[in-house]
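Structure first, commentary second.
All protein chains but one are shown at their positions in the complex.
Labels A, B, C and D are assigned to the chains in the order they are written; within every chain, residues are numbered from 1.
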Amino acid sequence: MRAPSTRAAPLRALLLRTRSVGTRSVLANRATTVSLVAILVLLVAALAAPVLTALAGTSPTAFDTGALDANLGGLPRGGFGGISSAHWLGVEPGSGRDLFARILYGTRVSLLIALAATAVSVVLGTVLGLVAGFFGGWADAVIGRVMDLLMSFPSLIFMIALMSVAPAANRELLLVAVLGFFGWPYAGRIVRGQAMSLSRREFVEAARALGANRRTLLFGEVLPNLAGPVLVVATLSIPACVATEAGLSFLGVGVRPPTPSWGQLIAQAVPWYAADPLYFLLPGALLFGTVLAFNVLGDAVRDALDPRGGGR
Amino acid sequence: MIWYTLRRLGVAALLLLVICALTFVIFYVMPDDPAQQACGKACGPERIAQIRDTLGLDRPLYHQFGSYLVGVFAGRTYGTGALSVHCGFPCLGFSFQTNEPVWRLLVTRLPVSVSIAIGAAVLWLVVGVTAGVISALRRGSLWDRAAMAAALGGISLPIYLTALLFQYVLVIKLGWLPHPHAVSLFVDPLAWVQSMIMPWTTLALLYAGLYARLARGEMVESLGRDFVRTARAKGLPERTVVLRHALRPAMTPVVTVFGMDLGALLGGALITESVYGLPGVGKLASDAINSADQPVILGVTLFAAGFIVLANVAVDLVYALLDPRVRHAT
Amino acid sequence: MSLLEVSELSVVFGNGVRAVDRLSFDLDRGSTLCVVGESGSGKSVTSLAILGLLPGAEVSGRITFDGVNLVAARPAELRALRGERIAIVFQDALSALNPYYQVGFQIAEAYRAHRRVPMAQARRVAVRMLERVGIPDPERRAREYPHQFSGGMRQRVMIAMALCLEPELLIADEPTTALDVTVQAQILGLLDELRRETGTSVLFVTHDMGVVAGLADEVLVMRGGRAVERGPVDRVFAEPAEPYTRALLACVPRIDRPVPDRLATVPPMEATR
Amino acid sequence: MTVLLEARDLVMEFPVRHALTRRVVGRVAAVNGVSLRIRSGETLGLVGESGCGKSTTGRLLTRLLTPTSGSVHFAGRDLATLSERALRPVRRELQIIFQDPFSSLNPRKTVRQILSAPYRYQRVAEREPVERQLARVGLLPEHADRYPHEFSGGQAQRIGIARALALRPRLVVCDEPVSALDVSVQAQILNLLKDLQEELALSYLFVAHDLGAVRQLCDRIAVMYLGTVVETADRDTLFAGPAHPYTKALLAAVPIPDPARERARPRVPLTGDLPSPLDPPTGCPFNTRCPKAADRCRVERPVLRAHATGHDVACHYPEETTR
Partner (left out) sequence: MASRTRTASLGASLILGLIAVAGCGGAHGGAADSQAAGTHRGGTLHVLSTIDLEHLDPARAYVTSTQDVVRLVYRTLTTYAAAPGRAGSSIVPDLATDTGTPSDGAKTWTFHLKEGLKYEDGRAITAADIRYGVERTFAPELPEGPPYARTWLAGGASYQGPYKGGDLAAIATPDDRTIVFTLNRPVADFGSAAALPMFAPVPKDKDTGVGYDSRPFSSGPYKIDTFEPKKQLTLVRNESWDQKTDDVRKALPDRIEIDLNLDGSVVDQRMIAAQGEDANAVAFEPIGPASVAQVQTDPTLRARLITGESENTRFLSLNTRRGQLGNVKVRQAIAYAIDKDALRLTRGGPIAGDLATTILPPSVAGHVDGDPYPSKDGKGDPDKARQLLAEAGVAGGIDLTLDAPATNGGKAQAEAIQSSLAKVGIRVAVNEVSGSSYWSTVGNTAQEHDMVIDGWTPDWPGASTYLPIVLDGRAITKQGNNNRAQYDSSAVNSRFDQIAALPDANAANAAYGQLDGQIMADAPVVPFLWDKAAILVGPNVVGAYGHVGYVGRLDLVSLGLRG
């Protein structure tokens, strides 16, 4: 670690900093398997959303006021949020849109944004962290300061404010950019540390002594050794992005209607939480389950790759 | 050490300045014309021009930013003549919405945020660290597995979901707690606790999970250190070995991370305060964002960044005090 | 009766590795036994096994110290022995000393673990011990932290800590391996001097035949967890009975003999077990 | 013999940073005016204790570090001032072997990739198949597709040696190549280095702290203390009659596997600690620990000068050569 000032920062850093706690033995491989299967099922469901909703005969945007009781303020008819053969998970109060379809499409949007944002932050973080850690000196000073700066931002406030003034067009892309931009220092810091220690290893000197140029040293010698940490950062960054995207959409600055996303579904359900609890419980449980599954998976990846085998 | 402190504070100030500039540019340039927003609906073009003049919006951006900075350190006077208003140090401007000085808004909202942050911090520190340390000592036991599974669950639970669940179950369904509202500890301690218990628990669920994992990891590593073996070889009682030799090094990173988390929370627990409707700094931020109240957004961002940056400095100093290797380093 | 008798000692780690395999030896009061071997020979594991400092490993056989079987001893019995009657000096003094506490405190703490005395008195013992191991300005240095000491000085602190209760047995686990030769000579000289003064028995673990030659009364050569050869130092060096011992002596380039064209090498270990 | 490499007045200063503030609080000269000469076909030993600057010197000679001042003449050029690009062809003739065999091999690459890399980096055709390279250092063809962690320390060091030799260098800097190895393996590697030197007509700079290994391999020896060379001589002269008090003490400190001699030998050849390189003593760097230090030693820094033919010493009061 460089100066003490570079020691970690809030939430996500903590997550990433947390040493392997040995969940491989703690939660056993079964939990990892279940998580992996759950994530795969979710991914397939998200990809197949148009097919699945066609099978269910619903669409995420079509109103069905017939499923609602107008005199009760637009509450779904029948109990349990209007679950019926036509609407497998019930309908949205006030509009009668099919919840199954909306949740499926929401999954698509949420996962797409999280994965893309993770890709952006991991690629940015890896490249910049690599450069900072490997070259040190001037490059490290600049990149390190930028990382310090970004991590000193009250990022949630800032992201919300930024999203709220940003133009309406292409919210998904914007979310990816904002999440990626504020996320990369966390990946960057880890990669930087690893790159720094790797660059002091003698095999790098050996390659230099053999006449390798800087690009080869960076990408041919050091980068392959970062695959482990980068993979860990990526798996742990996905749930963080899922949760943050949901948080932003929950606060009303995420994706715009009628595009559904988990956070937005939960936000719309907030006024109804007393009258129609299933409306927020369903997307909420899915969000929780997904974040949990990715976290379990992230722990497993970290344990598998941690050379220290912290969990032994 | 004094030099170091001063230098860190200097860097912190510089950092805040950059944050301030970035925020200023983004929020004063991107949205619609502030004059138009300030004018309201019955507003003609000539009136907008007048407002632009009063707000100084015609002047170049660096000039506006300069006036803002001067205001922060020395206060400033808005407008001219009979209607001029003086805004004393530290002047963060006036809310577009309520016309109150932003600084006063922040200061009046701070107690709520502090109540939430401190209470939650005590809760998660006690629960999380205790659970993590016990897990490390009983590695692989049923306790360890249960605690770590719970910790992972806590980390994965989004705050607004926890908050909604608590409200639904504890307030609506069971009626055990009232809807949270802002009460001062000094006015009605019982109501204060009743109002705060849900926000505390909501935040603590997340952070306790993080801290349990952190504490366990650090403790496991610490227990494996050579000097712990030395302590055992001296014939020290196991309790002394654990508490004196293993726990102290394990807690150093916990303390530093804690400082930064607390700093971030003091700047407003945005989601928690919004969901529970508690008028803290975080709620102020979300309200200001909803109403595009630029001076307040800028003020809150700076205020919160100030806490984070100062927490960083404090943590570095505490770290130096905790670790003699750093303290005596040359 | 010997002070320490080890018989049929085996240590198996959780991952199935048999680090020590049916090892037997004994150590008389007042004498020095050098355990010598290459890495993986089980020499350090043996020393840790004597103190019961191998958590998670399966230790079998007998380790009899002054009539008490340490393998079967209760934790409290073992703790009473550690530091008080059996002390240890580790190889890497930097990591073996707690960076968070003053060295004086760490010595005093060892003293107070077995003597009910006030802290101030234990501190005085610590200062006296530091002086005795040759640390200049001991009063001041007792208040310093391990990282403020040089490698040799740190190892002196470890020795002071180990000897503050005048143990009957001192285990020295490669105490000079990390040190430069001139510092090694200082530390070996110090150990020898203290041993003569206190009459402490020493179990000295090392890989360096030269060190063994200067220090040992008896030698135990280990390889792959087993004893290869045991005997008085003069006999073992003069007439090594085992090919491995002979090879180990021959493969080291020496500065006191003509330079050979090629160095002798050690034959590979037969795949036994 | 022709001079292959000549270093003159090498100085390497590192900034010293405060651990907390990262401010540069001083400069430490790890190498402070070292001049060396390596003749073609010979092995020059560079010995000294930790922190004396011997490894730094090795890296300066290979231009893995750029000296603060001084020159390194090799193959008719001054390496100290060449650009990385201009250095590349020079590197074919000047290689280095490292101390830690595992750290010096990229864990993500197979032996085959490691051994063919030199040709790739130099953009030259593969001169020698990997199997041949392996055979030369005593490894088997089937080792080619394994990863470094599948080898023992000795085997890994053999791979490191094979890599250094891939481009057929004329000079190889061996930076403590056997320090991390068990004694039995040390012997094998020392033998291998000797064999290769004969086979490929190599010159070595052998950096080590183990006097036994140095004596085994080297023709000439330079002794370093606190960043400077205090004595150079050919092997037999040095071991038989060291002229510098430090060399003498160093030789006296080496334990010899002979109980009778060891017991008779006076212990504790040197008192005191190595001075901090941050705050080196004035005058002779060794004066704080030297048994014969006089007033002159505390003021005037001795320069390396001829004590006898081919025997240079930096001491005001050198030992009489007893041979």
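Everything below uses one rule, namely that contacts are C-beta pairs under 8 Å (C-beta built on N, C-alpha and C of every residue); 3 or more make two chains touch, one makes a residue touch a chain.
Model, not experiment: these values are computed from the prediction.
Undergrad: Can you list the shown chains that the absent chain is in touch with?
TA: Hidden chain contacts in the full assembly come out as A, B.
Undergrad: Of the residues A:A267, A:L286 or A:A300, which one touches the chain left out of the display?
TA: Answering carefully, the residue with contact to the hidden chain is A:A267.
Undergrad: Check each of B:S95, B:S222, B:T272 or B:N312 against the chain that is not shown and name the one that touches it.
TA: Of the listed residues, the one touching the omitted chain is B:S95.
Undergrad: For the chain left off this view, which of A:A31, A:L52, A:L68 or A:L128 is in contact with it?
TA: That would be A:L68, which touches the missing chain.
Undergrad: Suppose we count only contacts with the excluded chain; which residues of subunit A make the list?
TA: 61-63, 65, 68-75, 93-96, 164-165, 168, 252, 256-258, 267-268, 270-276
Undergrad: Under the stated touch rule, tell me which residues of subunit B contact the chain that is not displayed.
TA: Touch with the absent chain occurs at residues 31-32, 34-45, 47-48, 50-51, 54-56, 78-79, 81-85, 93-100, 105, 108, 171-172, 175, 178-179, 181-182, 277, 279, 284, 287, 290-293, 295.
Basically, only the chains that are shown with their structure count from here on.
Undergrad: What chains do subunit A and subunit C have as common neighbours?
TA: The shared contacts of subunit A and subunit C, listed by label, come to B, D.
Undergrad: So which chain is the furthest away from subunit D, centre to centre on CA atoms?
TA: B
Undergrad: Counting C-beta pairs in contact, which comes out ahead: C-D or B-C?
TA: If we tally the contacting C-beta pairs, C-D comes out ahead.
Undergrad: So what's the Cα centroid distance for subunit C and subunit D, whole Å?
TA: Subunit C and subunit D have C-alpha centres separated by 31 Å.
Undergrad: With centres defined as the mean C-alpha position, give me the subunit B-subunit D separation in Å.
TA: Chain centroid spacing, subunit B to subunit D, equals 54 Å.
Undergrad: Could you work out how far the Cα centre of subunit A sits from that of subunit D, in whole Å?
TA: Computed value for the inter-centroid distance: 51 Å.
Undergrad: In subunit D, which residues are in touch with two or more of the other chains?
TA: Within subunit D, residues 20-21 contact more than one other chain.
Undergrad: I need the residues of subunit C touching at least two other chains; which ones are they?
TA: Within subunit C, no residue touches at least two other chains.
Undergrad: Provide the residue numbers of subunit A that touch subunit D in the complex, in ascending order.
TA: Counting only subunit A, the residues touching subunit D are 2-4, 201-203, 205-214, 216, 221, 224-225, 227.
Undergrad: In the complex of these two chains, what residues of subunit C are touching subunit D?
TA: Checking each residue of subunit C against subunit D gives 38-39, 150, 152-153, 180-186, 188-189, 192, 207-214, 216, 233-234, 237, 247-249, 251-256, 259-260, 262-266.
Undergrad: Can you list the subunit C residues touching subunit B in their complex?
TA: Those residues of subunit C that touch subunit B are 51, 53, 75, 79-84, 87-88, 90, 92, 95-100, 109-110, 113-114, 144-145, 147-148, 161.
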